[in-house]
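The complex is shown incomplete by one protein chain, all other protein chains being positioned as in the whole.
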Amino acid sequence: MDSAPLLLPMLDAALAARGYLEPADIEAAAREARLPLARAWEAVRFYPRYRTEPPEKRFLLVDDPVVRARDFAQLWAELEDAAPRAEAHADTVYSQGLEAVGPALVIEEGARWRVFAPVQAADLQALAMGKLPPHELEALPPELARGGGDLFEPPDPLPEFSGADALISAVREAGLRGLGGALFPAWRKLEAVRAEAADAKYVVVNGDESEPGNFKDRWLMEHNPRLVWAGAALAARAVGASEIIFYVRGEYAAARARVEAARAELEASGYFEELKTQTFRGGGLYVCGEESALLESIEGRRAEPRLKPPYPAQAGLFDRPTLVNNVETLAHLAWIAAHGAEAYRQRLPKLFSISGDVARPGVYELPLGTPLAGALEAAGGDPEDLQAVLLGGAAGTFLRLPEAAELPLDFAAPQLSGDAVGPGALVAFTGDRDLWAVAEGIAAFFAHESCGKCFPCSLGTPHLHAAVARRERGPQTEELFLALEQGSLCGLGQAAPWAVRSLIRRFEGVRT
Amino acid sequence: MTPRVSPDRIVSTVCPYCGVGCRVDLYVKDEKIYRVMAQEGPPNYGALCVKGRFGLGFLHHPDRLKTPLIRRRKGAELEPAGWDKALDFAASRLARIAAESGPDALYFVSSAKATNEENYLMQKLARAAVGTHNVDHCARLCHSSSTAALSRSLGSAAMSNTLEEIGLSDVILVAGSNTIETHPVVGARIKKAAREGAFLIVADPRRVGLAEVADLWLRLRPGTDAVLFGAMARHLVDAGRFDRGFVERRAEGFEEWWQSARAYTLEFAEETTGVPAARIREAAERYADARAAASYWAMGITQHAHGTENVQALINLAVVAGQLGKPGAGLNPLRGQNNVQGAGDMGALPNVYPGYQPVSDRHVRKRWKALWHVRQPETPGLTMTEAFESIGAANGVRAVYLMGEDPITSEPYQDHVRAALEKLDLLIVQDILRNETFPYADVVLPAASFAEKHGTFTNTDRRVQRIRPVFKPPGEARPDGWITAQLGRRLAQLLKRGWSEAWNYAGPEEVWEEVRLVLPETFGGIGYDRLEREDLRWPCPHERSPGVSVLFTDGFYTPSKKARLLPAPWRPPAEEPSDEFPLVLSTGRVLYHWHGGVLSRRSALSQAYPELKVEVNPADAARYGVRDGQKVWLTSRRGRIRATAWVTDRAPEGVVFAPIHFAEQPANRLTLDAYDPTSKIPEYKFAAVRLEPANDVTPEAAGPG
Partner (left out) sequence: MSKVSLVVDGYLVQAEPGETLLDAARRAGVEVPTLCFHERTGTRGLCRLCVVEVEGWGRPVPACATEAQPNLVVRTETEALAALRRVVLELLALETDLSHDAGTQTLLKRYAAHPQRWSAPLADRREREPVHDNPFFVRDYAKCYTCRRCIDACGEGVQGVWAYGTTGRGHAAVPGTPLDLPLPETPCVFCGNCLQVCPTGALVPLEELSLAEGGLS
């Protein structure tokens, strides 16, 4: 079962060789992975990078909440105009974690992606003349981690494993939650996996950060992967897992390379001892970040969330008990192991991805509970100048300023008003920004990323997009919101209406 | 789901193809079936295979027989006649031959595709109206090895357990059965059971569908099954891993069997079968250690000149391992035809009456004499294979009444069969479609198909099910039962046997009531009214019983109530490969077609698999200069046929597999008349052939269907 090679890496190897997949490649991969050909074909037709024809050159404008609020429309017009003249196809691609850098362009040739950020209209026009934009970017600039923070440095030496009981109770005392957005108490997951008896258990690191507005995991993977690996190894020992799979977002080549380099180094140094470790290139879709969909993609299937229960802790990867944790969560775990729960409680460090209308966008380590205004000011923003902050990401809500200025950014307080800190993204908007344009980008994003399994989301998200584009509100739209939020199988569909609903309620005078 | 076309009627009946007996709903519009849906209950639980689903087009084919025909003299043409004329002609000719040469000069071939009622009538015709036990049916050619071995060992030849229990087995052993293609609905369920954790052991020389998903595939050489199972059983005893308690309490003959089995060491088995000793050992131990292990088998082990021994070895294994008499276990021959189980139950056999009561038993004969008011002969009749061999000999068979059987295509050594049929004084062919035997007929009686009459079929796991008419029979065609009863009345009068009122039946239900009367322990609780509402199987002794699923929970059906272990010595096949004929020919079936192809090739199924393809191992292909998709000659001492080569490692090296469905290239032109001494089954699975390219155009990939 799990002794067969995994499907996606084999498809990727063929893809790297040729730039696209021929039938023989897919047949060979299916055979090696011991999967029916139909299954392998499902994956080829699901994950965007698997082309079955020689690829054309593509110019992809990055569509994220910051650029949507600013000059997305003009940039897109420029690109559509320039692309054909450069014999390329113009298209968009969703957030690449570059909100703090600026508008971005991806040039795709064959299997190769090159990212340029920040770009301006003139750069896009120049494409027509065969000129590449300036500022090619592989990894986030390390300076994006602003203001110092304990999570920005790998601990030296790496923390030792002091026993499952000690680690889990430290994590519990520290109050660590799932920092990918779910905010589930970390100790309970550890305990649940630990309690299972099985012939094998896994730890899977969820580095699939694709939530628009968020880039803190990208930063950690690119600049402090050792801390994350340390956390994963400690967790693996605590739960009795024999293998760690570090799932890195498919589009993040630099992150993957650096995560893998850190892995190889740690392995060579003997840090992992008998633990098996693997860096896995993710499928390249937002839904891959949903923990059970992520497991499906490792198993070579469509990344479609599973019905729960059973939960991954009981039946996860290949039906074995699996601990799935976000990159940042494991970084915190490593820190707790190194410094203790007490020290952690004193600092309560949390990484916030802050972007938009602030002077110094970037990744900030701030204490949990910092008021919104404080976070904005730390990033060089002026709360009085701002009308709104998108809190959490696309699966988030618009907070209105100045009303929300004092909202503590912790796990509990935002929930009182129906918001959530989520993974901790703050996208700031000044008074002149068109929030509906941002909401439209978000709605387009959800419709594009819907996996197609459940009916409310696959049918509802495109209609939601159409409604947002028309700036609709009213009882019928509210029904659509409810159908999505209450009916969808997973968080993608459930969260899809949040942003626009908060926009309508807080900014258009419509009561609940 | 609403169909695109609203049906004129939907008729609930049973698929006519295989022994699974899938329950179907046939949607009819303008007198054509346009949709077949599976019923959700047992035995098929909402599933079907391509044949039942899309293969009923033969019902409307122009080759349907619609008029009785008579050939007044040898050499004359067949001319249409009315029913009375044709029946009188047939009866008078039969009576004359019986008067001249005795009743045993007549032979009655019943049909495993006809209903229980019709089979009952056929054997009644032979026994009551004519006074001979010369009756048989095509099980002779397929599971007679099984019935012989099971009857003598356990006292009952039917599946000991049920198909519903597939999910209950921890270990499933499948021997000589390409279940995925021959009993597809069951094959799919076994596959699913394996996916869900059952340990699947497959014994087959070919890489059949189940072998591909088996946990343990024992790729034995053709014809070595007795050695394989013998070695497995011997190992269990040797290693002390057999069910000692079961053997002591519930079996007999251990000592004699053990003496005969001593030679079948794992090493000897490895040498003979080609299967590594370690795998044989593992198979034996898993089978014996399982809480419940079921074995299923079919033609791969029965159709040999020592087929009875092959089955006996499998029976011995089950007894020694104690895998009988509990759910999820058992000895389960997968019966082929839609009513082959029923044909046997109804006594269409030369050595037993209905209910398997031995003809040689005086008390049994007395009972039947009382029922039918006529004396019963003492000597069992000939088997079908013996009967055909006897044609032309001094005391041989001179007349054959053939119902729903195509011996030209289905008997081995086709040239011999042709010669035999030509020597017959009288051949009466009763069928629904023209077939290869048709040109030899002196009388042709057009019969109604399964979809044009009432009656019951019994499937492989003893389930009795009602069939119902969907259409009126075409032209003059009548149900087989009506025809047989008509002949019965006439022959009874002509031969002055019994009273003609014994042949007045209002319909099939009345025939069934007679069966119930005489076989109360088996069928007492099964009546047409209950069959409308409930799912029933035999034995079903009374109206409150649903029928017994798991047999042998208390005793076996032998006189001692114990299972008999019997020696099962291995013998080599009759015709080994030689320099001139270096390859082994094995014959069998494919998914899309059915046996002689009479039904399946007259339906849409033909489009999926239009002509004969033979499986050739790549090494053999290279050796004999054959390419995939190329036309080849397959030649034996008895003839040759032309086929397309499918080069595949499904076939083991040295073995060529030829499907039997293509009358224009009949595999039985190549097979030989070597018979198992006990069951008289032909050795369809082993003959010596050679392979060579036939000159032809560019090959295209041969592939499966």
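Every chain is named by a letter (A and B) in the order it is written, and numbering of its residues begins at 1.
In this section, contacts are C-beta pairs under 8 Å (C-beta built on N, C-alpha and C of every residue); 3 or more make two chains touch, one makes a residue touch a chain.
Nothing here was measured: the structure is a model prediction, and the numbers come from that model.
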Item to check | Residue among A:39, A:89 or A:473 touching the omitted chain | outcome: A:39
Checklist outcome for this item: Cross-chain touch to the chain not pictured, restricted to B:15, B:48, B:200 or B:324, is B:48
Checklist outcome for this item: The one residue from B:277, B:548, B:608 or B:694 touching the chain left out of view is B:608
Checklist outcome for this item: Residue positions on subunit B contacting the omitted chain are 1-5, 27, 29-30, 32-38, 40, 45-50, 53-54, 180, 184, 188, 191-192, 195, 213, 591, 604, 607-608, 705
Checklist entry - In the whole complex, what residues of subunit A lie against the chain that is missing from view? => result 23, 26-27, 36-42, 45-46, 285, 302, 307, 309, 447-456, 458-463, 466, 476, 479-480, 482-483, 485-489, 494
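In the analysis below, only the chains that are shown with their structure count from here on.
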Checklist outcome for this item: When centres are defined as mean Cα positions, the distance from subunit A to subunit B in whole Å is 62
